[in-house]
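Only one protein chain is missing; all other protein chains are in place.
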Amino acid sequence: MFIGNPKQKKQPIARHNQHIAYLFLFPSLAVFMVFIIYPIGFSLWSSFTNWSLIQSAEYVGWANYVRLWKDQRFWNAVYNTVVYTVGVVPIGTMLSLALAVALNQNLKGTKFFRTAIFLPVVASTAIIAIVWTFLFDPQIGLFVYYLSKIRITMGAWLRDPDYAMLAIIIVSIWKNVGFNMVIFLAGLQGIPYSLYEAAKVDGANRLQMFRYVTLPQLRPTTAFVIVMSVLGSFQVFDQIYVMTRGGPLYSTETLVQYIYHHGFVTFQMSYGATIAMFLLVVILALTIFQLRLFDRPID
Amino acid sequence: MVVLHGKRVERVMLFAVLVIISIAMLFPFLWMLFTSLKPEADVVTWPPRLLPRRISFTAYKTIWHDIPFLQFFLNTIVFAGGVTLSSLILDSFSAYAFARLDFPGKNALFAVILITLMVPFHVVMIPVFSLLHQFGWINTYAGLMIPRASNAFGIFFLRQFFRGIPRELEDAAFVDGANTWWIYSKIILPLSKPALATLAVFHFMYNWNDFLWPLIVTTSVSMRTLPTGLALFMGKHVVEYASLMAGVVLSLLPVTIAYLSAQQHFVRGIALTGLKG
Partner (left out) sequence: MRSRRLVLLTAVTLVLLLAGGAYAKTTLTFWNGFTGPDRPVVESLVQQFNDENPDIEIEMDIMPWDSFMQKLMPSYIVGKGPDIAGLGAELLPRLVEAGVLAPIDDVFTETSVPRDVLAPFAVDAATYKGKLYGTPMSSFALLMYYNKDHFTAAGLAPEAPNNWDEWMQAAIKLSNPPQQYGMVLPTKESPAVWPLLMWSNGGGILGEDGEVLIDSKETKEAVSFWADAVHQHEISPVGLIGPETDKLFQTGKASMHIVGPWMTAGFTEAGLNYDVAPIPEGPKTRATAGGVTSMAVSKQAGADPEKRKAVYRFLEFWNSEESQIKWALGAGFPPNRIDIADSPEIMAHPWVPKFAAGLTYAQGYLVGTPKFSEIESDVYEPAMESILLGKQTVEAALDEAGQKLRELVK
C-alpha cells in the first residue's frame, strides 16, 4: 500500500519466520483495538444517528453530514485549522531543525541551551497558556509594560479577531519547538560520521554537507516530525481553550474546539462525532500523502 | 581588537542567537517561579512585576497542606512511570515488526496504528469510559494504565529510528543462526538507546501532565494525580495563581530531571557512529 516502497529490493530479513511478526504486534494491537479502534467505530456509527449523550439514538442516515456541509461555523473551523497548521508546521519544523543542527556541535553551553529550549515541552499546555495569557495581556501584561517603557504600543492581540490566531501560533511554536528539536537531535545522532568525512574528502563545504548528507540521512526523522506536527496541529485544542475559547468572534475556533462544543457544551455528540470523522478522513489523506512523499527508507 | 576569524564571528553570532532564544524560552518559567514566591495579592498588579516585592513561601505551604500533595505526587509517578515502561516495551515490539519484518497486511496494520492518532480524545472518551465501566476498571490502576499501555506515536517514532539502523549486523547474526527475538533484544534494542531514552521522556512527560484521563478514570482522591490536584486551585471565578504556580514548579522538577538524565544518552558516541567507521 502506501508505506512500502515498490522499488525496495528484497531484504534478507524476509527469510525470518513471518508469523512471528504478529506476536510482536499483538499486545499493542490488542490495546488499540479495544480502547481506540472500537471507540472510533462507535463514533462512526453515532455520526449516522442523533445520539445526544442523553437521548437514545435513532438512525438518521446522512443527515449529520448534510448539516456539516451547510454549517458555516464548521467551515470557519476548517479554515482556522488550516491557517493554524500552515502557520505552525513549516516554521516550527525549520526552526527545530536549525536548532538541532546548531546544538549538535561542540558549542559552549550546548547542554544549557538544549534544556532551556526543551523546558516549554515539559510543562502542560494548559498551564503554559495561562502564563502566556498573563504575559500577553494588553493592559496589565509584562510585555506591554516593558514595551511601553520603550514607547512601543502593542495591540490587544488575543481580543482582536485579526491577531488572536497569530498569538496562538506564536505560543504553539514556542511550546513545541523543543520537542521536534530533540527528535531531530536523536536523528542527527544516527548519521554515521564517516559520511561527513567522505564528503569532506570530496571538498564539500558545510552547506553542501547539510544539503547532501544531513538532509537525506534525516529523511525518516523529517518525515516523522512533519507527519506528527500536522497530526497535532489539526487537533490543536488546549492552548485555544485556555487562551481564547475559540474567540473573538470564532476567529480561533478550530475543528477540535468545535467538536468539544458539540460534545460537552451542547451535548450533540453525534454531530461532534460527524466532525471528528471528517477530521479523521482529512488527516488520514494528508498522512498518506506525506508518507508517500517523504518516507522512503534510506539505503 | 584583533580581527576575528570568519568562522569565529559565525560562532559568536550563533551563540548570541541561542542566548536570545533561551531567554525567550525561559522567561515564562521565571515568571512562574517568581509568581510562586509572591503572596497571592501581589500576583495581579499594575505595574506588573516579574520579581516578588517580598519573598513568601505561603504558596508552597498551601499546596502542602491544602491537598495531599505527596500522595498525588506518588500516584503520578506510579501512573506515568508504569505507562512509560509498558509503552516502551510494547512500542518497540511493534516498531521492530514494522521496521524489519515482512508479513501480510503490514501496511494495512500500520495504517490502523496511525489512525489511532487521528481522533481527538474527546470523541472516544465516552465509549472508552463505558468500556472501563463494563470491565469494572473505573478507579483502578488497570483502568488508568492498560488503555495507555502502548502508543502509536511511540511505534511510529521507533519504527523510523529502527529503519535507520544499518542491516549489516543483523544479516551477520542471521547467518550465524540468531533468531528474530535475539536480533531484537541483543542488536536492535541496545543500538536504540538514544531513541528509547527520548521516547521515555516523551511518554513520561505526556502522562505526567495529563489531566483529563486520570480525572475521568479515577473517582477517589487517593487515586488522583498531580495535575488533577493542582486544578483544585483553579476556581470557577478565582484562580489562586501563586499556589497553582508553586504546584507547577514542583511538578516540573521530576520531568526536567528525567529529561536531563535522558540527555546523557543521546549526547554522543552512540554505537552507530563507531559501527561504520
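Which chain is which? They are A and B, in the order written, and residues in each are numbered from 1.
Assume a contact is a pair of C-beta atoms (placed from the backbone, for glycine too) under 8 Å apart; a residue touches a chain by one contact, two chains touch by 3 or more.
Because the structure is predicted, anything quoted here is derived from the model rather than measured.
**Q** Tell me which residue among A:Leu23, A:Ile140, A:Leu215 or A:Ala285 touches the hidden chain in the full complex.
**A** Per the contact definition at the top, the residue touching the missing chain is A:Ile140.
**Q** Please pick, from A:Trp45, A:Phe210, A:Phe264 or A:Phe294, the residue that touches the omitted chain in the full complex.
**A** For the chain that is not drawn, the touching residue is A:Phe264.
**Q** Which subunit B residues touch the hidden chain?
**A** Residue positions of subunit B that touch the missing chain: 40-41, 44-46, 66, 122, 125-126, 129-130, 133, 138, 211-212, 215-216, 219-221, 228, 231-240.
**Q** Take the complete complex as the reference. Which residues in subunit A touch the chain that isn't displayed?
**A** Here the touching residues of subunit A are 53-55, 73, 137-140, 156, 158-161, 244-245, 247-250, 261, 264-267.
We adopt the following convention: only the chains that are shown with their structure count from here on.
**Q** Distance-wise, how many Å sit between the C-alpha centres of subunit A and subunit B, to the nearest whole number?
**A** 15
**Q** Looking at the complex, which residues from subunit A come into contact with subunit B?
**A** 1-4, 11-22, 24-25, 27-29, 31-32, 34-40, 42-43, 53, 99, 102-103, 107-109, 111-128, 130-132, 134-135, 139-142, 145, 174, 178-179, 182-183, 185-187, 189-190, 192-194, 217, 220-221, 223-224, 227-228, 231, 235, 237, 256, 259-260, 263-264, 269, 272-273, 276, 279-280, 283-284, 287-288, 297-298
**Q** Touching subunit A in the complex: which residues of subunit B?
**A** 11, 14-15, 18, 21-22, 24-29, 31-32, 44-48, 50, 90-91, 93-94, 96-97, 100-104, 106-120, 122-124, 126-128, 131, 146-147, 149-150, 152-153, 155-157, 160-161, 163-167, 170-171, 174, 180-181, 184, 194-195, 198, 201-202, 205, 209, 211, 227, 239, 244, 248, 252, 255-256, 259-260, 263, 266, 268, 270, 272-273, 275-277
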